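Supplied in structure tokens, the structure appears directly below.
Shown here: the complex without one of its protein chains, the others still in place.
Entry: chain A
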Amino acid sequence: MKIVIIGNGMVGYKFCEKMIAKATPGTVELVVFGEEPRPAYDRVHLSAFFSGKTAQDLEMAPASWYIDNNIRLHLGDPVQSIDREHKTVHSHKGFTETYDYLVMATGSAAFVPPIPGVDKKGVFIYRTIEDLELMLDYAPKATTGAVIGGGLLGLEAAKALLDLGLQKTHVIEFAPRLMPRQIDDNGSRLLQGKLETLGLQVHTSKQTTAIVGDDVITGLQFADDSILEADMLVISAGIQPRDELARLCGLEIGHRGGIVVNDQLQTTDPFIYAIGECALYNGMIYGLVAPGYEMAEVVATHILGDHKAFTGFDMSTKLKLIGVDVASFGNPFTPADQCRSIVFEDTMKGIYKRINITPDGQHLLGGILIGDADAYNMLLQTAKNKVILPPNPEDVLLGARGGQEAAGAGVLGLPDDATICSCENVSKAAICNAVIDGHETLDAVKKCTKAATCCGGCAPMVKDLITSTMKSQGKYIRNVICEHFDYSRQELFDLVKIKELRSFDTVLDHYGHGEGCEICKPTVASILASLWNEMILAKGNDTAQDSNDRYLANIQKGGTYSVVPRVPGGEITPRQLMVIAQVAEKYNLYTKITGGQRIDMFGAHVSDLPLIWEELVAAGFESGHAYGKALRTVKSCVGSTWCRFGLHDSVSFAIQIEQRYRGLRAPHKLKSAVSGCIRECAEAQSKDFGIIATEKGWNLYVCGNGGSKPQHALLLAGDVDSATCIRYIDRFLMFYIKTADPLTRTATWLNKLDGGIEYLRNVVVNDSLGIAAQLESEMQVLVDNYKCEWKEVVDSPELRKRFSHFVNAPEEKDPTVQFENLREQKKAANWAK
């Protein structure tokens, strides 16, 4: 089947796109003739050309797209005649093509009223990129611009003149108001006021009678004999369907132009279709892109043998005019005796809203929004789908007030077949199904359904649908842990505490299903540790621990582990350094000083871990919990014991703090530091909790973070004594542990906390929730229960047994482990491949 398309505008292009998508590859031959020299571009956003976009940016698809899809594209070559008898077209450049079906997408031209002087220099129309290029050339010579036409396109053209740098721009409208087809007098008045503050002069009820000037325009003359000086004019007084070709070959044309089409968009010749702004359907020309796209859809479907009819199109529209939202939907002009109106006007903010509802208050008929059109999509769908209005219909305009529930059911209240994206005709059901199929971001949904890819006006609604659909599926948005537990971490924490559950299996039995996974297992293990602080490798809980916790060491490249003994406050004796040196040499470990004032030993075989720790424990070392979501290090500067600036003994306080909270497991790792003076050498303000000495005591900062998103800690309490400081830290840490989501650092937790640091300070310092004493006693239980878990492993033959590579050859090490030499030490071999 061979189809010839005359016209390569937005609608002509869309027809090609739809045919490619619908037809079996190789069965349809498409030939396109376009009058303009470039492939179809986005005419709706034409004014973006003046704010920096290139012609290429505006392309619907690059020339290569046509090649890739085997479409023969003749650009700059308008069709001259159609021979209906032989089903052929002849082009300006002399090509002849036969067709099985012909699709006319010739669009429209700017309507230029017969005013004397329209041919003067400096008078332009606003339709194609060529028109824009001509304006661009001329604009530097001009200072005062004028636009004839205060409709949608006219205001776009006025914006273009502003963008071109004309100091003054006038808009002349024949009707008594701007955008007479879309908005009412009040709306127009408000819009006019807004536009005038942005540098546009608006003249309504003005009829232009002549364009003044010799060869070049110097001004406009009006019917009331007034004259307006202007040296550049854009005429945007409406559109005229490009029907001359159809007229020439004898197709029926409407009285005021337009190719007459039926429900299938067929012209009076059933093999010739007309779509877009050249088509006259039911006495009407549809001058918007969305109905054009719908026509393309109908024709593509019909040619391929399926039934689909065009039944008219809603002319609702929303746009941003020079930064001002303007929207009208449904029927904004229902006569007063057939509806009731609710009007909201705020001249302070420049907002005007009007809705028309049925006399019984049940349904929305249409309306106008100016200055704030956020509710456009919702209102449009409410009107189109005849959704029942809330008892106080004004709520849909103003939102629910006085502590009432939210107005209506929102986007979820719409029926499945509600059109969300009217440009691409995508239904609510199509979007929800895409989300259910796993397209859970706006980009993914756009790619999958094409919704929100044209004007983008429905994007907020699509986002709402993604969120609500995911919510209805119990996805992460509901904040449940994973598919095995339908609870948030905080909920599960409370449940485990109340039921006094102590193993992963019992928690799974009570509150979960399935076998668990790598998300819920460590989360539950962490909750159990934060509640009871029992040995984490106790039978049953060992395999619920995250990979590193399970071997009490950090797995590194190649499958060996690193070992970090605790060095509280960073204070270490020469004797202890010697022990570390001996152990590292004996087990051939790479050593490095960490960022937290400790020493890390890398490259330990799993079976060597208990042996290494046996020696470390014997020398008085304890686990540093570098492998756990637990307290890591409390870094310190040397403080008043040596430093000439030091105010207090920061090292001693750091050691006290580190020993208090060592082994404390939390939703994420915890880092701390103590600085002896305001010079802050310990960098305490980058820690989860940091302490800085003051003349009078300590300043306590919380919720700082290094890492990929650094964030400074905020002052929680100032000038407190050591005991108070520790009490506040107890409360702060326990409150965080009880309420944070899994793997959430304190900084992120605070960012999500309603009320932020003020709220946190109220809870921790002022005890606004009355839980301070409880938090402190819960922390004390954990402090009292602390045992070094590595000492427990070293002392337990049963636990030591788990530290072997081969279950059936425990004395053998993994033969695949390889090291390379580097600066007199070793390093892990690189990843394979």
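Simple rule for what comes next: a residue touches a chain if its C-beta (ideal position, glycine included) is under 8 Å from a C-beta of that chain, and two chains touch if they have at least 3 such contacts; residues count from 1.
In this text, contacts and distances are computed from a predicted model.
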{"item": "Name per UniProt, for the chain absent here [options: \"DNA polymerase-3 subunit epsilon\", \"ABC transporter ATP-binding protein\", \"sn-glycerol-3-phosphate transport system permease protein UgpA\" or \"Assimilatory nitrite reductase (NAD(P)H) small subunit\"]", "value": "\"Assimilatory nitrite reductase (NAD(P)H) small subunit\""}
{"item": "Which residue of A:Met348, A:Ile498 or A:Ala832 touches the chain not shown here", "value": "A:Ala832"}
{"item": "Option from A:Ala23, A:Leu75, A:Ile555 or A:Val638 whose C-beta touches the chain left out", "value": "A:Ile555"}
{"item": "Residue among A:Pro270, A:Gly312, A:Pro415 or A:Gly514 that touches the chain left out of view", "value": "A:Gly514"}
{"item": "Option touching the unshown chain, where A:Asp269, A:Asp372 or A:Asp542 are the choices", "value": "A:Asp542"}
{"item": "Touching the absent chain when the full complex is considered, from A:Glu483, A:Glu534 or A:Glu614", "value": "A:Glu483"}
{"item": "Touching residues on chain A - with respect to the absent chain", "value": "483-484, 504-505, 514-518, 520-522, 539-540, 542-544, 546-548, 550-551, 555, 558-559, 802, 805-809, 812, 814, 816-817, 831-833"}
